[in-house]
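A single protein chain has been removed from this complex, and every other one stays in its place.
Up next, chain A:
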């Protein structure tokens, strides 16, 4: 079929909202537990590393280590939140729960479903990122306006990592394969992209490589905003993140077509 790929792309600009609202309804039933879970991990990291290491490290790039780290943690929590939502929850809806199958009986396309899932995962990233921001602002490590200004980048970061995780779940036969993505891709990214220490600490070749990674672009956008500094190459970072969000979207939709529509 020549029009095979066209027919799985989003049918219009609003079909995806039905998928988003389905996920929102499911989330509302467990909202409290989900929010606490979202908060616990990054806040533990923030306090553990921030206060513990902060004492040893002192000031980093002209600010306290905990303020430096808080900005990195906003990006990391956006990344992990969108990734986990996609890897585990979206995978379950696609595979074991057959939720997607039911949706495909309606007038929605596979692209509508994937888009709805991506925006949903990004919404959860905003919650997770905002939670860290609120903690940082409450403790005086960032201003309330700067936290608010970081939200669009947090959302974009969520889209990027949901989109990348979509490719992973479109290929993974079972849950067991996700661990490779987590430990071989995500965890190294946390350390390579300047989330917990400045990339200038890395050897040159690593710095060069890290500059290509999506989390590096997120950190380079979020940290200057959170610390109220001028940002460099904003357009380039935003553009790179858009590419990281859009290309995997098309790739995963095409892969899902091969996996589900046969």
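Everything below uses one rule, namely that a contact is a pair of C-beta atoms (placed from the backbone, for glycine too) under 8 Å apart; a residue touches a chain by one contact, two chains touch by 3 or more; residues count from 1.
The rule is short, and it goes like this: contacts and distances are computed from a predicted model.
Its UniProt record calls the unshown chain "Nodulation factor export ABC transporter ATP-binding protein NodI", which is the correct pick from "Serine/threonine protein kinase", "Deferrochelatase", "Nodulation factor export ABC transporter ATP-binding protein NodI" or "Peptide/nickel transport system permease protein". The hidden chain makes contact, of the residues A:104, A:171 or A:242, with A:104.
Taking the complete complex into account, residues 1, 3-4, 7, 11, 15, 18, 21-22, 25-26, 29, 97-99, 101-109, 261-262 of chain A touch the chain not shown.
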